[in-house]
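With one protein chain held back, the other chains of the complex are shown just where they sit.
The block that comes next holds chain A.
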Amino acid sequence: MNVTAMHLRKVLHYNAQLRAGLLRLNSNRDLGSTWSCRHRFYSSRNTSDVAGETSGVDSAQVSVDLPLQARVVICGGGVTGTSVAYHLAERGWNDVVLLEQGLRLACGTTWHAAGLVSILKADVAMSKLVRYSRSLYKQFEAEGKSEGSGVGWKTCGSLDLARTKDRMIELKRKKDKAIALDEECHMLLPKDIKNQCPWIKYDDLQGGMWRPHDGVVSPNELTETFARKAKEKGVKIFTGVQVKKVLNEENKVSQVETSCGPIKCEYFINCAGQWARELGKKSEPKVRVPLHSCEHFYLVTQPIENMDQMLPVIRDFDGNIYLREWSGGILAGGFEPPSHGGKPVFYNGIPDKFEFQLLHEDWDHFQILLEEILFRMPILKDVQIRQLVNGPESFTPDKFCIIGESAEVQNYFVAAGMHSNGITNAGGVGKYLTEWIIDGMPSLDLWSSDIQRFVPYHNNRKFLRDRAKETIGFYHLTYPQEQWQSGRSLRTSPIHTQLKVAGASFGETNAYERATWFNPTSADEYVDVTKQMRGTFGKPAWFECVRDEYWACKERVALIDMSSFTKLEIKSQGPEALNFLQYVCSNNINEEEGTVIHTGMHNSRGGFENDCSIVPLQDNTFFMIAPTNQQTKCLAWLNKHMPKDGSVQVRDVTSMYSGLNVIGPHAEQLLSDVSDKPIDQVKFKPMTCKVIDVGYVSNVYAMRVTHAGEDGFVLYIPSEYALHVYEVLMKAGKDYGIRNAGYYSLRHLRIEKLFAYWGQDLTSHVTPFEAGREFRVDFTKNFIGKEALLKQRDEGISKKFAQFLLEDFNLENEVCWPYGNEPIFRNGKYVGMTTSSGYGFTLDKFVCLGYVHHMNENGEPKVTKHINEYIMDRNAKYEISIAGKKYLAKVGIYTPRMAYKSFQKPIFIPTPQKI
């Protein structure tokens, strides 16, 4: 037996002891004996005591001397908290105090984690984050070897299995993402799978994927290592200390009150795992951390003969299960599919002293997973059970974890809701959260996990319980644009019912139900068409419907409900609001009343924090329209930079106004039929806003903008009048061929015209120069991010937004369509990922948008002033890989003129002429 194996054995033995010991504790309800038992158990170990500040304690009552002051206070001594502490210390911030309410580190939910580390996640940024985690754990293991204390890392690889053709497509799309990560992975045929792992039943499989560099780690050793290394650098760790309150001054964290006295601090980091939501409530205003605990099950078997110590981690997604080697046996668990549903727990709060505790086993609930486990690895049928582990884990409403600075309190950071990926994420979360704290933003675009993606409703307890039941099933195959089934229909626009009757299929963004497309055939029945649709990676069921809507927008007139857009009102007594907006926006806001100004808001690196439209109104008031998903973020951003004297007021008026997009060449004529003001191009210029009457409704803000590059108007109507306006327009528009259109048609219109949308194409890591938006930047004034943008203007950029027209894409036959996140190749070399895509009905081509990176031989970004030439180089051949199949693509940094083809007046009506 070599040294590694010896070590491994030791670790596993320790884990076995830990689990066995703790189970005994679990059944023992008497707290006193629990503690002494645990203490005895721990003192029998000879590893050095991690929590130095409390070593030698043998009573439950701990008195500790907390420092009166620290720069950063971290709450939560699990793997996430200790990782953040470690990374802060690594960056030289060692005035850090970590508080753990339990009497030991990792006693919450870390200790019962399965310890799987696999880097391919739903989006590329998270995958990069995990890639860092993995390399860090490997590094710890290597260092540990010399010091005699590793983290139990084992590079056993990951084996993903596919039972269906659709799952194979998903694996292939994953492999495409792996290109961006430069990760080695291989597609396998069923017979290769047998070679890789002979115990697997393989004859029903379509194939699989093998990633040799993934592995497993021991959660407890990892937490201890983080803690030890953090302590070595000066971080102070206290256990048995509870956070009672987080105070702030001028909306900035100022002090943490604990069960052992107060600590003054500048930063507070909530790493409290499943306790994070409750902890969030302990500040004023409350910080919303939307997560819910669910029971999570895995079983551990007795040792099996001829067990392969290096058995890969097997994920049979279609069976919703995973398997790994554990202490000579198998550890196998899974995530209940939505049809079965998870088991939310602690709805009414987590019990006190929930330390090193498990929940009651529920074999009936676990049976569907057990069935799949035995199906996939039949030899297990004859194996005996060691234990069924039921430990709670926290789950979020959208499968992504929750990290970043809270919108409610500045310098209050959160890293929680790991969705049972705590161990995998810990390293990366520590690193990037540290960047977030120290540098103001992380070097990766983590919007998908940003805590500011949520709106207040997400924190509703009932909602979280119901949604967690569904999101726990994260092995379940999710098709593009698939919607959640639970927790729906909360925010709806006033014309929701009308749209539903008209056959609308709804998609939810920030809890807002938006009509995505209309199925005219279901118009007379009140049915939800989404439920009738079978998911697919290929041609979607809505395609023909969206095409018809598209042409209505392009040739006639259509109505699109835009009520979900974030709407803000910014005002002041004097010019303060204007000055403030001039400072946070890159475009010139000092325009005439009634001008619609498209502008970005940027961070200090010039990246888009927001992309919005602002209209100056009377009396120093400004109306701002921002993307739906910006509701929390843009408000937080404005609040953060607002003058502290209270001279500027920002108000969220999203719910007060409904938005209706009257789009198409007939829109002008239609609106003048029902309005009191002349609507022609001369009197009502594009990019302006007027207050008009529509039908009987006065004071409608009409903006001659459609967000899709077509002529038309978005009407912002006080919500109670919206239904009237909708009905007036539908009636008056009958002879113009008016119809309803959904968001998909809007998207197809804008993608064809290379319009970038925030959240998909524009992120906090993209600047106006890179997005081709420099024409909206006014360098004559001072604004946030100006320096960085000036630097780019002088030195150039290393990536640029471009449009790709797929040359040989057959709409009918392709099994997988592009949906964004596909790798782009330039002369066979990977240069970036697509961000969004749609069919260009006018161009009659599939259109993908994405960033082309200019990189040197080592893959590092190369700044150049001639990026346009680089992209448009005649000799450059572009390809886009969709589920492993490469398609030739024609690149452009401007959209072909043809895309605007029908942007013209309807055919002139001839009048009789004198002969």
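By our rule, a contact is a pair of C-beta atoms (placed from the backbone, for glycine too) under 8 Å apart; a residue touches a chain by one contact, two chains touch by 3 or more; residues count from 1.
Definition applied: contacts and distances are computed from a predicted model.
Undergrad: Can you work out the missing subunit's protein name as recorded in UniProt? Choose among "PPM-type phosphatase domain-containing protein", "GPI transamidase component PIG-T", "DNA-directed RNA polymerase subunit beta" or "Spliceosomal protein DIB1".
TA: Its record in UniProt gives the absent chain the protein name "PPM-type phosphatase domain-containing protein".
Undergrad: Specify the residue from the set A:385, A:501, A:863 or A:898 that touches the hidden chain.
TA: Of these options, the touching residue for the absent chain is A:385.
Undergrad: Touch as defined at the start, partner being the missing chain; which of A:95, A:361 or A:435 qualifies?
TA: Residue touching the absent chain, from the options given: A:361.
Undergrad: For a quick check of understanding: of A:200, A:272, A:345 or A:370, which residue touches the chain that isn't displayed?
TA: For the chain that is not drawn, the touching residue is A:370.
Undergrad: With respect to the chain omitted from the figure, which of A:101, A:283 or A:301 is a touching residue?
TA: The single option touching the absent chain is A:301.
Undergrad: Give me the chain A residues in contact with the hidden chain, please.
TA: Per the touch rule, chain A residues meeting the hidden chain are 299, 301, 360-364, 366-367, 370-371, 373-374, 380-385, 388.
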